[in-house]
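Every protein chain of the complex appears in place save one, which is left out.
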Amino acid sequence: MRTRSKKHSRSINESGQSSGFLAMTAIKPGEIDALRAYLEGFRDRGERPLDKVSGTHMARFVIVEKFNCKPVYKQRRAENIACASLAFSSNLDGSIDRYLDVLCEQLQPEAQEIWGRCVGSPATCEGKALKDYLKHNQIDCGFFYAAYGEATVPKVKAALDQRERLMAFATEHQGVPAAELQQAFIEEFA
Amino acid sequence: MSIAPPAGPITATGTASRNIDGQAISITVFSTIKPWGKVFLPILFAVTKRAPKLTKTLVQLSFIHFARWSLVKQIPHNGPPQPEQKLRYTHMYFESNFNGGWEEYIDAFSHILTSGMAAFWGSSFGFPKALPVGPFKEYITENETAASHYYSAYPEATITMVKAALEVDEHLVPLKRGAQNLSPEAFQDAYTKMLTDAQRSL
Partner (left out) sequence: MTQIDLRDLQGDILRAYGNDYDNTTYAFVRVECPPEQGRAWFSGLLDHVTTAEPWKDGKPLTTLNVAVTFEGLKTLGVSTKVAESFSEEFQQGMAKRAERLGDVGVNAPENWEEGLGKDDVHVLLTINAQEADDHRRALGKMREAMDAVGGVRIVHQHDTALLEGAREHFGYADGFAQPAVEGSSDAKAPGGGVPEKDGRWRALAPGEFVLGYPDEDTRDDPKRRLPNAPDGPLGKSGTYMVWRKLYQDVALWRRVLRDAAKLYHGGDEHKLAAKVVGRWEDGTPLVTHPDKPDPNFNPASRGANDFRYYSEDFDGRRCPVGAHIRRSNPRDALGFEGALTFRHRMIRRGMPYGPPLEQGSTTDDSTDRGLVFVSFQASISRQFEAVQMQWLNDGNIFGLGHDRDFLLGSADGQGKMTIQGDPPFFLSPMEAFVKTRGGEYLFVPGISALAAIADGTTG
């Protein structure tokens, strides 16, 4: 029996203009190792597929195989996860809805390779079908902290670049006469 | 001309390399919640969200880009072959995206956010106190899961660099706008004032 889709409250997943998204999707039996190898392969090959999903600040793919429990925890009955699960978590710009639209369209062929190995995913992991699947498996935030929730990825990157340029400019233009300074500043920044 | 921030020195240490992207470190922890936590934690989350003063220390510590606590009450079900599972306990998902070094990160939280740690983790089975640090680090290590892939859109930038960059932008915007309209001397004064005001971000 499928659990009913929950209505995911906007505000608990938000901080400033940014949102936090988490989906936990059961991995098909026998596919864990292949999925892990695929995900680990990005770094080994120097690939950064999430660059394609605009609005992604920081994200991770984590394969969850168990819930840890030790006798010293005094948990009356150990509880393990019945089926290994892929956790995909992203800290992103704007609404989750818009983000998933972008992800489901742009993260190809990776989305197929990743969620194609999960139970219940659409035959073609893209577009609305994939978005619905991910939303079905979404886990809401309890408490979401964003240190600079007002700033989008493009804004952060542009600001970082600008800071480097300003520091270089300020260092190189000490003691430079006013007119020359002004001209150089306009050329560099305005 | 755009200058990419130079690749930084090595500061991200103390954790599996797959948890690292440039300077950014990920930590992912699952813990099982005691029954009273099921009631307490949602209240804690709601209260913390509405009282920015409580997160003031987190902000001041400036280690974290993004952090999240989420309650997993049920695992979403997608039909066979995924077994039906009704979770007996609620589980808590915690993630953080931070800079600096895993050991230093946990040390800081244990020493400075001791009561915060107790509030967020106190209802997790097996949570030792946050101090002394040794057992707490062991607890986190036991319950941590390494990422298979971790990504940051700006991996070489640390959190204080991001905040400094946003701060610098605020100072620069008026000067950029007005630069053309000032006399050279007036510009020089405005430029110098801008640098003086923004210096803790440069």
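To keep things simple, chains are lettered A and B as they appear, and every chain counts its residues starting from 1.
Keep in mind that, in the parts below, a residue touches a chain if its C-beta (ideal position, glycine included) is under 8 Å from a C-beta of that chain, and two chains touch if they have at least 3 such contacts.
What you see is a predicted model, and the numbers here were worked out from it, not measured in a lab.
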Message: Going by the contact rule already stated, which one of B:54, B:87 or B:195 would touch the omitted chain in the full complex?
response: B:195
Task: Spell out, residue by residue, where the missing chain touches chain B.
output: 5-6, 8-11, 13, 23, 60, 62, 99-101, 103-104, 107-108, 111-112, 131-134, 156, 158-161, 163-164, 192-193, 195-196, 199-202
Message: Contact with the hidden chain only, please: which chain A residues?
response: 163, 167, 170-171, 174-175
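The definition used in the following text is that only the chains that are shown with their structure count from here on.
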Field: For the chain B and chain A complex, residues of the former touching the latter
entry: 1-6, 18, 24, 26, 28, 30-32, 41-42, 44-45, 48-49, 55, 58-59, 62, 64-72, 74-85, 87-89, 91-93, 95, 97, 125-126, 142-143, 145-154, 157, 159, 161-166, 168-169, 172, 175-177, 179-180, 182, 184-185, 187-188, 191, 195, 201-202
Chain A to chain B touching residues, read off their complex: 1-3, 12, 18, 20, 22-26, 28-29, 35-36, 39-40, 42-43, 48, 50-51, 56-64, 67-70, 72-75, 77, 79, 81-83, 85, 87, 89, 91, 118-121, 133, 136-148, 151, 153, 155-168, 170, 177-179, 181-182, 185-186, 189-190
